[in-house]
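Note that this complex is displayed minus one protein chain, with the remaining chains in position.
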Amino acid sequence: MTTLKAHGITCGYGKLPVLHDIALEVDPGDIVALVGPNGAGKTTLLKALSGEMGLTGGKVFIGDQDVTSWSIRDRIAAGLTHVPEHRHLFPNLSVRDNLLLGQVATRRKPEARSADELMTSVVDLFPVLGERMKSAAGTLSGGQQQMLAIGRGLMSEPSMILLDEPSLGLAPGVVERLLDAFRSLAERGVGILLVEQYVESALAVSSRGYVLRSGHISLEGASPELLGDRDRLVSAYFGTENVSVH
Amino acid sequence: MTSLLARRPRGIGWLAFITALVFVLPPALGSDWDSVGTQAAIWAMAAIGLDLMWGLAGHASLGQQGFIALGAYAVAVVTVKWGWGVQAALVVSVLVAAVAALAIGWIALRLKEIYLALATLGFGLMIPTILLALEYTGKATGLYGIPGIPAGDHMLNARQLYLLFWGIALVMVVLSLRVRYSMTGLSWRVFAHNQDVAESCGVNTVREKRKAFAVGAGLTGLAGGLYAVSSSAVSPATFSLHIVLILLVAVVVGGKGTIVGPVVGAMGVSVALLYSSKLGGLTDVVFGLGFVLALKVVPGGFVQTVQRVAGGLRPRRQDTAHAPAVAPVDEATAPAAHATDHVRRAAPTGDPVLTIQGVSKNFRGVIALSDVGLEVRPGEIHGIVGPNGAGKSTLLAVVSGLIHPDAGHVTWKGQELTRMPAWRRASTGLARTFQTPQLVTDLTVRENVALGLYMSVGKGLVRGVVGRERARLNATSETVLAVLDRLGLAHIAELECSELSFGQLRLTEFARCLVREPGLLLLDEAASGLDQAEKALLVDEVRKLADAGTTVCLIEHDTDLVARVCDNVTVLDAGVVLARGTGDEIFRNASVQASYMGGRDLNGRSGITPTADAEAMALDAHDLVVEGERVAD
Partner (left out) sequence: MYQQALISGIALGVAYGIMGLGFTLIYRSTRVLNLAHGAVVMGVALTLTRWNIGNPVVRVLAGVALGVVGMAVVHLVFMRPFSGALPITRLSALVGAMFAAGGIAQKVFGTESYILKPLAEGHFTMPLLGGRASTHEMISLVGVLVVVVALSVFFARSLPGKSLRAIADDEAGARLVGIRTEFALLGGSMLAGGLAGLAAVIVAPQVGVSFLSGFDWTLVAVTTAVVGGITSEWGALAGGLVVGIAQGIMLVKAPQWFLTIEFGILILILAFRPEGLFGGEPAVEGAR
């Protein structure tokens, strides 16, 4: 199992710089929360880590390998999987086919487990997918789609997962089931970088947390400590001119 | 002379250039040019027609040879079969092509771009096959004996015909340029890129699309009619797909959307055709590959490239272009400015003018809004906040008419808006901005803002062309400049929006609403991406508007700004109204703060770990819903 490390990450879209000199680390078996207001650059940071977006500065390491110039596919093969915002499933393909395509980058690796074996373990984690194997992904409910997106990510046997707002648009009960799944993945040694708007839930499930505001890390630390000092958290989240908390 | 849509009337230099070419080319290219040059004038007219349809209005028609064939045959039938005069026949050629455009437009204009291209392609190919099959039009032989244009007791000779046709083409250029720089032309160029923006500014896009399509086709039909006159015979084989390629090359290589570019392109194409016999039958190869190369290398076309180069030689406007939008506010004073400007306005009273009742909307089974109700009083600034995916933007889209709700009602000043088309809502005083600023990137700031005046400036096509509109445009240009000045955008008024920073884009979009003096203003993510100074400016303007009686609804993630500016705030979460109250009530409350930060915990309750004093305040979020009356007190 490997560590995901990044430092000096700087990038943006055209004339709109989004991230400034971000440093971050996720260890195996750790759930790390990345929270912050809308537009802070959380999604951009995940894209920068997964290789979807080019950097103007900084480096990304998987273990001790510098993967900054690697393609998405090669990063997946090295163990880094990105479960993106809005899921990006293949709506006209079946659940099974969506899962199968999750393995394209790694299926030729000599140590790769068989697709059936991997699918079984995904279904163990999300039993409901087992019942919908032949349905088109577009017909699933929001929660099922999110499970499928995570399941598809797991098909590449990642040691590190980037999760972008998995709770978006989901009912609380479903979120709870997802968080359980994340815990059990972490117990197996998978590192998880969890982007969330739900600060409290995210910090409750994670061991460490980063608060991202306007493209800068405004606060980081062990999650219980962050939760413990609410004033600091709120101020890091909303900025210093926030209405005071009485 | 300052006009609204351009600081100086553009295209005059190009017009002079084209006119010069018309007189220079015959001696330069010899007697061949008389007939080829007459053809060139016809190509130029057809290219202008395509440029109106595609370059301005965004409809890439691949069926232009159909309109040319109809125009040509109209002239042939009317003169040869019916014995009418040539002038009347030319009028008929325009009408026939325009009517055909309305017919095919009825099918094609509602289709996506690619399918529109296919429908017109089928149309253009079908017309010659019909002409080939009909006895009346002489089948493969076609019709011949079309009279020339009489001049006194003889017919015009080749040189005279050349000059006459180019005279007509130049008149067409002038008129089309007037269309381009009229309010109608502006609205075409906007809906070509963004239909939602055009509709929200009051443009009836369905009607305007048809108009643009028919006008462009009419000019193309006239080109066909003049072709028939110049060649005195027509046959179906002439109207092949090659016409489409030649017109595409003329428009793209010359400069799509510039009117003058396609004319220059048509001249270039004609010269190339003149010498193509020397290419030994490789015309199609040269044209085909040249076209593809041009698409890749100079996608903007000849005219734009020349303008770029010329612009690069001129002293750059850089010094002013990057001047700060407003007087620089240093970090130390900025927050202070925020703190002191906060003189709480008297809460607006009066009966609600905007009422939203029981609005629900599902997208493919995903609930975006569920039974949402909202009341806003005249002159009130109402904030809408909530996490991503809460349904805030959907709610604004329902109010502005871009989305029709599955259930519920929206009324504004007693008028039922729920089923009203978006463009008609503009006339009730409604204006909006978008989550990501929606501006046409290759129009200038001033042009983008000017569309806001679409409702108040006359917008008829004819008025735009014959010039009655101009006086009013000039008068209202003062409005545009004044607003740009107020927002610190005056110095970038002539820059294309592609050159702006994100904050400037947002303010430009805000300016487009301001020039209309809206009765109801909807701002989606009003301030995101703005720096402190820009935010202060925006807050100031929004307050002024509200004081003058404008009702404002704004979505914003900066809770600090919302708390300071908004009289009342509604919290949406997962499509449901979670809480409403004054800004202070909402954000001082730990519970709402928790819910806004996403504190909804695993059991669906407020997720803040209750501390001693917070516990007392940790109400269930739903208890916070304050009735409208009490808020107003």
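Labels A and B are assigned to the chains in the order they are written; within every chain, residues are numbered from 1.
The rule we apply is simple: a residue touches a chain if its C-beta (ideal position, glycine included) is under 8 Å from a C-beta of that chain, and two chains touch if they have at least 3 such contacts.
Since this is a predicted model, take the numbers as computed values, not measurements.
*Asks:* Considering the complete complex, identify which of B:L295, B:A407, B:M420 or B:M455 is in touch with the unshown chain.
*Replies:* Looking across B:L295, B:A407, B:M420 or B:M455, the contact with the absent chain belongs to B:L295.
*Asks:* Pick out which of A:I72, A:A112, A:A181 or A:A204 touches the chain that's been left out of the picture.
*Replies:* Counting the whole complex, the residue in contact with the absent chain is A:I72.
*Asks:* So one chain is hidden, and I want to know which residue out of B:V285, B:A310 or B:A482 touches that hidden chain in the complete assembly.
*Replies:* B:V285
*Asks:* For the full complex, which residue in B:L118, B:V306 or B:V576 touches the chain that was left out?
*Replies:* B:L118
*Asks:* Just checking the interface: what residues of chain B touch the absent partner chain?
*Replies:* 60, 62, 104, 107-108, 110-115, 117-119, 121-123, 125-126, 129-130, 132-133, 139, 195, 241-242, 244-245, 248, 252, 280-292, 295-296, 299, 363-364
*Asks:* Hey, which chain A residues sit against the chain that's not shown?
*Replies:* Residue positions of chain A that touch the missing chain: 50, 52, 72-73, 76-77, 82, 84, 87-93, 97, 100-102, 104-106, 152, 156.
One rule holds for everything that comes next: only the chains that are shown with their structure count from here on.
*Asks:* Where on chain B is chain A touching in the complex?
*Replies:* Those residues of chain B that touch chain A are 335, 338, 364-366, 387-389, 501-502, 528-529, 557, 559-560, 563, 574, 584, 587-588, 590, 593-594, 597-604, 607-609, 611.
*Asks:* Using the touch definition from the top, list the residues of chain A that touch chain B in their complex.
*Replies:* So the residues of chain A touching chain B come out as 15-16, 37-39, 138, 141-142, 165, 168-169, 171-173, 175-176, 179, 196-202, 204, 227, 230, 234, 237-243, 245-246.
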